[in-house]
Each structure stands twice: as structure tokens, then as C-alpha cells.
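Read the structure below first, then the notes.
With one protein chain withheld, the remaining protein chains of the complex are depicted in position.
Moving on to chain A:
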Amino acid sequence: MLSLKPPFSPHSLSPSNNPFFSFKPLLKPYFSPPQKPHFTSIKSLLQYNRKPELAGTTPRVVVITSGKGGVGKTTTTANIGISLARHGFSVVAIDADVGLRNLDLLLGLENRVNYTALEVLNGDCRLDQALVRDKRWSHFELLCISKPRSKLPLGFGGKALIWLVDALKHRNEGSPDFIIIDCPAGIDAGFITAITPANEAILVTTPDITALRDADRVTGLLECDGIKDIKMIVNRVRTDMIQGEDMMSVLDVQEMLGLALLGVIPDDTEVIRSTNRGYPLVLNKPPTLAGLAFEQAAWRLVEQDSMTAVMVEEEPKKRGFFSFFGG
């Protein structure tokens, strides 16, 4: 597997990790008595010196869909959402998968979901009580449509989502900048419900023919429903396989679908580790390649921009004699 971490990360150069530089202090410094541990909100410093300029009218309602399951919709929703929140934009992420809820797991908020949109519709709680605010990022809120083993009436599932988006727009705290809807797989009732209030769509696909065929179908349905602003994220890209002509290139994918590119995310094992931790990939420090790609995609989403060039792997770099010493 291609190692995708930058070789000069401060993590690898820290003395604790490098055995050749390990040393123990001769005298132990005096430590103050251990204080009672208290949980403080963790705020990472902004990683970038400037902020993207928001384009379009707020709230920007974006649905992240794909058609085929397992291509990375929920991962994309979590990472782009957190990335936007880190830039200071207020984000509400809606998990529109009625029955199979996953977004809370990726965000590490599974123990904090007490009320869902179904309880709001039933009158068991208010909308602000159903929103789960992430303690790490105050600008980010999660709303789940329903708990597992519950169903939303088909008749007004789409209407319910429109009411929810409208209520979020007119809430006392102010309208959020972004409302990101994580669409379920398929093109049946769940998909129809999720795309109802959306103005824009992000189509997540992988460079294989099965995902592309489904993505094309979904794009057609989105255009029929009136959503014209559709951009594409190509996920799980293996540049080594593209070089060996075992995988379609990103430009081939674009040629087949005819959509503007929002981002190209390389295949990264760190995605699974971040899922296990409940800590989205974009928060890793130093950032991994996939995390950086998600950051770039979020930046382009804010500025309503698209990619103008893609990276194609070339021949492996010829190593000099001294590279053996460097490892």
C-alpha cells in the first residue's frame, strides 16, 4: 500500500519516535501535584492563514449522493462538514438515511443522539432539542432523521425535510451557512426525500464502471428534479493503478459523466482508522493526503469553484545514492 503520509512530518521527527535520538533526562523535573482532570473544549488552531470566500446565497443546501452504496458519501459529508465548521461557517449536517444511520458514528456522536427529526414531527421535542452540537466544534450540528427501526411516512417525507430546512433558516440563532444532507444509497423513497430541499448536489463516485453507471442515472434524476448545480468527487483513487492502466483515470470518469470536478480523494487507510476513532480525517495533524484533498474540496465548495487539473502519477522518482541513508 502506498504510504500517503508526508515523510517530513513533525510526528516522525519528534524525539519520542526516533530511536536514534532517544535520551532520558538525568534529573527528573519537579511536577506539581496532579490536578483534577476536567474536560475542556478542544479547539485546534486554524490550520490555514486565510479563509475561503463564501459564494452563493445562504443557507446553501447541498445533498451528497451517489446511487451506489459504499462509495464514501457519509465520509465525504463528515469531512467536508467539519472542514467547513473549522473555517468558521455554521453547518448543519442532516443524516437523511431513514433506518440505517451512520453519520453519527463517523463524527463520534453516537451516544449523544437522543432525539431525531421523527420526534420533532411527533411533537416529542423541539427542533433545537434534536440538534446535536459537537463539543469540539461549536459551529457544527447534527440532525438525524430517525432512529433505526422507525419509518417516516412516504407521503410527506420530502415535505418534512423542506419544513426542517425552512425552520433551520428561521431559527433564533440565525440561518446556518451550509445545510449538508447525507443521502441514502439507491434511488427510491429515501433518495427522493433527501433531494427534495436541495439546491446543489455533490455526486460521489469511485472510478469503477458499476459506480459510474449508477452515478449517471442519479445525475439524470437530479436534473429531472430541477437540481442543475451538480459537481463530482471521485473517491478512492489509486494513482498507481491508474498508471498501470488497471483503473480508469479521473479524466476518463469526467469524460463519461460530463460533470465538473470538486475533488479527487486518494485511497487512504487512514479513513478506516478515523472511523474507528470517531474523529474525522480532516482533523488529523499532520494532515493525510485524503484529508488534504477533502479540505481542498470543501474550499472549492465554499467558493463554488471546480478543479482545473488533476494529478497523474509519473515514473517513480530515481533515488540518489544517499537516499539509502535517509531511508
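Here is the rule we go by: a residue touches a chain if its C-beta (ideal position, glycine included) is under 8 Å from a C-beta of that chain, and two chains touch if they have at least 3 such contacts; residues count from 1.
The rule is simple: contacts and distances are computed from a predicted model.
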item	value
Among "EF-hand domain-containing protein", "Vacuolar protein sorting-associated protein 51 homolog", "Protein MULTIPLE CHLOROPLAST DIVISION SITE 1" or "Hermansky-Pudlak syndrome 1 protein isoform X3", UniProt-listed name of the chain not shown	"Protein MULTIPLE CHLOROPLAST DIVISION SITE 1"
Touching residue (missing chain; options A:57, A:111 or A:172)	A:172
Given A:199, A:254 or A:304, the one touching the chain that is not displayed	A:254
Interface with the undisplayed chain - residues on chain A	2-8, 10-15, 17, 19, 37-40, 42, 44-45, 47-50, 52, 98-99, 120-129, 136, 149-151, 153-156, 158-160, 163-164, 166-167, 170-172, 189, 192, 216-217, 219-221, 223-225, 239, 251, 254-255, 257-261, 273, 276-277, 279, 283-286, 289, 292, 295-296, 299, 306-317, 324-325, 327
